[in-house]
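Before anything else, here's the structure in question.
One protein chain omitted, others in place.
Moving on to subunit A:
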Amino acid sequence: MQKKTHESINNRLALVMKSGKYTLGYKTVLKSLRSSKGKLIIIANNCPPLRKSEIEYYAMLCKVGVHHYNGNNVDLGTACGKYFRVCCLSIIDPGDSDIIKSMPGDH
């Protein structure tokens, strides 16, 4: 059951990478939150707890959903199709994906 939803997140993320706008990395995630451009934030599970709390606090001020990805930064980077680690990413424009409609209930 968990694996199925996990795969669906990966599929949705792949679609966002292909058709939407996103930023990768802590600095740009905070920038996107400050300018209220981010629509969904995804954080890897091995993100340092202080950084995770900071992103969650900004997202709370912004009323933007945060999704805790079931995998570490290596997995999240792979899910984004990149060859580097990604600890947190912000989806600015989901493109064709329905990731924002189907994910925000999650926390």
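In this section, contacts are C-beta pairs under 8 Å (C-beta built on N, C-alpha and C of every residue); 3 or more make two chains touch, one makes a residue touch a chain; residues count from 1.
Throughout what follows, contacts and distances are computed from a predicted model.
When you check the chain that is not on display against UniProt, which of "mannitol dehydrogenase", "Translation factor GUF1, mitochondrial isoform X1", "60S ribosomal protein L27" or "Cell cycle control protein" does it turn out to be?
This omitted chain is identified in its UniProt record as "60S ribosomal protein L27".
Would you indicate which residue among A:Arg12, A:Lys39 or A:His67 is in contact with the undisplayed chain?
A:Lys39
Looking at A:Ile9, A:Ala44, A:Cys62 or A:Ile99, which residue reaches the missing chain?
Residue touching the absent chain, from the options given: A:Cys62.
List the subunit A residues touching the unshown chain?
30, 34-36, 38-39, 54, 58, 60-64
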